[in-house]
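One structure is given below, encoded as structure tokens.
Here the complex is missing one protein chain, while the rest keep their positions.
The first chain written gets the first letter, and so on, giving A, B and C; residue counts start at 1 in each chain.
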Amino acid sequence: MDFTHDEEQVALRDAVRGLLGRKYADFEERRRTARGELGFDETVWKQLAEMGVLGLPFDEEHGGMGAGPVEVGLVASEVGRVLAPEPFLAAVVLGGGAVAAAGTDEQKAELLGALAAGERRLALAHTDGATPVTAAEADGGWMLTGAKEPVLGGDAETLVVSAALPGGGTGLFVVDGEACERATGPAFDGSRVSRVVLSGTAATPLGEPGADASAALARVLDLGRLAACHEALGGMEVALQATTAYLKSRKQFGVPLNTFQALNFRAADMYVSLELTRSIVAWATMMVAESDAGLAHEAVLRAALQVSRAGRHVGQEAIQLHGGIAMTAEYLVGNITSHLTALDHLLGDGQQHLAELAGAVDGYPGLDPLAPTMRSASTQ
Amino acid sequence: MDFTHDEEQVALRDAVRGLLGRKYADFEERRRTARGELGFDETVWKQLAEMGVLGLPFDEEHGGMGAGPVEVGLVASEVGRVLAPEPFLAAVVLGGGAVAAAGTDEQKAELLGALAAGERRLALAHTDGATPVTAAEADGGWMLTGAKEPVLGGDAETLVVSAALPGGGTGLFVVDGEACERATGPAFDGSRVSRVVLSGTAATPLGEPGADASAALARVLDLGRLAACHEALGGMEVALQATTAYLKSRKQFGVPLNTFQALNFRAADMYVSLELTRSIVAWATMMVAESDAGLAHEAVLRAALQVSRAGRHVGQEAIQLHGGIAMTAEYLVGNITSHLTALDHLLGDGQQHLAELAGAVDGYPGLDPLAPTMRSASTQ
Amino acid sequence: MRLELSAEDQAFREEMAASFTRVVPEEIRTAVLEGQEVTAEMIRTSQKALNAEGLAVPHWPVEWGGRGWTELQRHLWHEEMVRAGVPSPLPFNTSMIGPVLAQFASQEMKERFLPATANLDIWWSQGFSEPDAGSDLAGLRTTAVRDGEDWVVNGQKTWTTLGQYGDWIFTLVRTDPEAKKQLGISMLLIDMTTPGVEVRPIELIDGGHEVNEVWFTDVRVPGENLVGEVNQGWTMAKFLLGNERVGVAPVALVKRMLASAKERAGDRLDDPLTRARIAELENQLLALELTALRVVAHSADGEPHPASSVLKLRGTELQQAVSELAVDLAGPAALVPGSLEQADAPDWARRSAPVYLNYRKASIYGGSNEIQRQIIARTILGL
Partner (left out) sequence: MRLELSAEDQAFREEMAASFTRVVPEEIRTAVLEGQEVTAEMIRTSQKALNAEGLAVPHWPVEWGGRGWTELQRHLWHEEMVRAGVPSPLPFNTSMIGPVLAQFASQEMKERFLPATANLDIWWSQGFSEPDAGSDLAGLRTTAVRDGEDWVVNGQKTWTTLGQYGDWIFTLVRTDPEAKKQLGISMLLIDMTTPGVEVRPIELIDGGHEVNEVWFTDVRVPGENLVGEVNQGWTMAKFLLGNERVGVAPVALVKRMLASAKERAGDRLDDPLTRARIAELENQLLALELTALRVVAHSADGEPHPASSVLKLRGTELQQAVSELAVDLAGPAALVPGSLEQADAPDWARRSAPVYLNYRKASIYGGSNEIQRQIIARTILGL
């Protein structure tokens, strides 16, 4: 049992923090960049590629670094701290993750290699619009029809699209972004989000053609939820830091705000939320790294439930304890709250996770994080 | 629309407060009385009879005062303020209420007359034990078999017992207390509570023999819930008063506790809970007095849900803001919290009420307390 | 105790409901009810229509358009107005500067400004808050220096809501730099077209532009624009802030929001947790509405009921909770950009998160909820 990071992991974190922290130390720079045509900074993206971050979780033979969920979490957390607009979650964790989970060796080498090199962005188009996407075989090839929305980072060069297979099950397909009818805009938190319409659009099956990729997809979604947890955790850390700093420096009625006990106690409750979240996210990360898919899925849901609760608590209180200033777009803290809200709704929110967990609640006496099955053997 | 009490109602409240407040001003006197053999003070009971309180909601022709839920609520609230151990809720509202709702004129005159005169206590035995009570006809009479527990004030002279009828439906029966196998003790809050076992015990049908009394029973339970709401409200009022008085007088670290803003804010939140509860309980009382059974039932559930939430909030915070002293049996405040807990579980708790309300939530656009149907006509 | 409204009040309520749908154009009310953008033009049209029927400023003195209604009737007027989707009359005009002018201004100033204010011929902005002057105004720095008959104003105001549409702004300015804290402050009316007045937008986290900074650089204001006496500003400010009784709890608004959320919930109403959450919110809202009714029913003598301080606190908490519910009901659709011309996600879902974020302000402005708790603890509980 060890909750600490090793030297290499610390070095990775420091490097990413150095890059992103320097670039976006001034929040105005982040706003400018996010509002640019691309929505992120191409130079930073290239630098992330050079650091190996864009191939972090992929096998070395496919151009990756062979790292795991712990390292991905470290990077996501740094992204969350400064709200870096680079599409790490969308392109690497979700898009690349789908290829890594379901692609053939050839596909992995091609797509992940290009991704890791910063030459091609991927995105996972999974959430269906009103017309769910279906796949059909025609003329020895495949084509997709239907709509996906919202697609995070859906303006990527290459999309991985989930689709109902003719024989049942869900397939994953590679689609050229340019071949789709796409519209992209900023979501409420500034993330780039697309609607993707497919109308008999040519698609290449990811992995074995026609094979059900549900398990791979479920795994990727869990990896996405977990990375979102880390991103949220980074944001919450900074929100609390900013809040305590503000309470110490801002004066009202002639005295600093931290003269008011009620405010300090609420900051203390934010700290409690944050620390509990830190623990369960770290644990879920290790579960994903070390356990089978079922346990990993449950662990991710548990972490995401806690993140949902804590993210709302910390995000709302950060604004309230700041007052009006945190309502403004040019101040970091309110934007963190906005982004926490987006992360909470990307791949299922707390209430949905709770409902899933509640469904199984009578199947075991209690939880034991030290047991291999996560279940305590009996009441005793 | 008028939330105030008229002169007669104020006079009633003052009279009851005069009697109970004087008797139990010293909480030690209340403890002593509750621990006595009878569990309450016979002289006070007689005085309540003389004031007409024991016949308050019953028709004048049956020895009652012909008053309504508003007056019953006023009395219950005074009982709650001092935790008076006299069984007003058990004997008058529930026991007497059942007779008034389902009895023949003759039964009403006999039983309610004796109750109103302070000569005979009644109790409603409704909650079944492990063996639900069933009724059978034999030799031109009726007999009951099964167990009731808990029965509030079940050591009364006369019991009104609910029982499954042979032909379906629920009947109400009058049973001589001495004819049952009874055991009585103090519930956790000191209330006298019994287990009543019936083994072919002779019983007299209340009202028309063999007729389903479900509607009457439901009405009585609602009246009981409503009176419990008022009792709880009285307790909460006093709990908040005691808490603010304590915060002003008690010193810690050399200064009065009300120097600490976090504590004052929590007292303010208690006040908010109390005022919201006061409003909805007053409203439900008027609904019961003026509306049909269905609307009255829903109104009672709504009030009871709010009382459940507020009772826990106010009761828990009253203890916490006092500290250790409120954990002791000789101090009023902790006993109020205990009694609030008992009231909350007597006839269904907040979560159960919520589940019932939630079941109907898609049947109307919104609530409108000023509309005759309690429903707003449409979104607009 | 009596539940139903008196026949008179019941008739009043029905008359209000009928008037609002008759008087205010349907396209405006539909926009409000569906949560679409309400333009400044719509607000102007609506208020002029209301004013023509005597429904814009019923709480003003009768000689200036008031109606002499009871508190309960004013409550019913407000609730029916919100329920019908009528944009509330501009609060800066009708709840803030109007009553102040009616109370403190010279007859000449009243005649000049009050009719135009009621009719929204003048769109007023509020110029109280400054970067270093919050609830206590002690740090107020904007100065007005006498120069001949005029005042010369320099300084900066902030959080000026809808200031981009403002014709005039009522300001608090420091006229005696020597006086301590709230003393030495006066109220000055400033034509926003005067040279030296500059309105700068503040973008909020919901992406919208509803507040502004207003800068004053050597702005020359005629002496006659001073309200009341010099250095009487704090008195007027207190009067103004204490005067916003009606509609202090956004009950009708939250009811409308909750009913809409329920209507839009669709399949998610199959989820028992969602049903319970809605039922719980409805019950809390009912308790709040009943408290509001209790307050207005017993405030006839003009004395505020003690429970009135509960209304803003719980009202804004519920407003926020309902806006949070809407985001959860939207789910991933909340992420679909509002800027996309075509989308499957309905408009309400795409607006849900901005609305949620915007309403975080509700517990901050107009006396933050911490201030409300302070008032309850100190004034009511004596702590």
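Rule of thumb we're sticking to: a contact is a pair of C-beta atoms (placed from the backbone, for glycine too) under 8 Å apart; a residue touches a chain by one contact, two chains touch by 3 or more.
On a predicted model such as this, the values are computed, not experimentally measured, just so you know.
S.K.: As a test of the contact rule: which chains in view would the missing one touch?
M.R.: Counted over the whole complex, the chain not pictured touches A, B, C.
S.K.: Just to verify: which one of B:16, B:56, B:70 or B:147 makes contact with the chain not shown?
M.R.: The missing chain is touched by B:147.
S.K.: Would you mind spotting which of A:16, A:65, A:98 or A:282 touches the chain that isn't drawn?
M.R.: Hidden-chain contact among the options goes to A:282.
S.K.: Out of B:145, B:241 or B:316, which residue would touch the omitted chain in the full complex?
M.R.: The one listed residue touching the chain not shown is B:316.
S.K.: So one chain is hidden, and I want to know which residue out of B:158, B:335 or B:376 touches that hidden chain in the complete assembly.
M.R.: Selected residue, touching the omitted chain: B:335.
S.K.: What residues on chain C make contact with the chain left out of this view?
M.R.: Missing-chain contacts on chain C: residues 272-273, 276.
S.K.: Could you list which residues of chain B touch the chain missing from the display?
M.R.: Chain B touches the chain not shown through residues 127, 129-131, 147, 149-150, 152, 183-189, 191, 193, 195, 252-254, 260, 262-263, 312, 316, 319-320, 323-324, 326-330, 334-335, 337-338, 341-342, 345-347, 349, 351, 354-355.
S.K.: In the complete complex, which positions of chain A touch the hidden chain?
M.R.: 1-5, 9, 70, 240, 244, 247-248, 258, 261, 264-265, 267-269, 271-272, 275-280, 282-283, 285-287, 289-291, 302, 305-306, 354-355, 357-359, 361-362, 365-367, 369-370, 372, 376, 379-380
Quick note on the criterion: only the chains that are shown with their structure count from here on.
S.K.: In angstrom, rounded to a whole number, how far apart do the mean CA points of chain A and chain C lie?
M.R.: It comes to 39 Å between the two C-alpha centres.
S.K.: Cα centroid separation between chain B and chain C, in whole Å?
M.R.: Centres of chain B and chain C (C-alpha means) sit 43 Å apart.
S.K.: Using mean CA coordinates as chain centres, what's the gap between chain A and chain B in Å?
M.R.: For chain A versus chain B, the centre distance works out to 53 Å.
S.K.: Which chain B residues reach two or more other chains?
M.R.: 261, 264-265
S.K.: Please output the residue numbers of chain C that touch at least 2 other chains, ranges allowed.
M.R.: Residues 370, 373 of chain C each touch two or more of the other chains.
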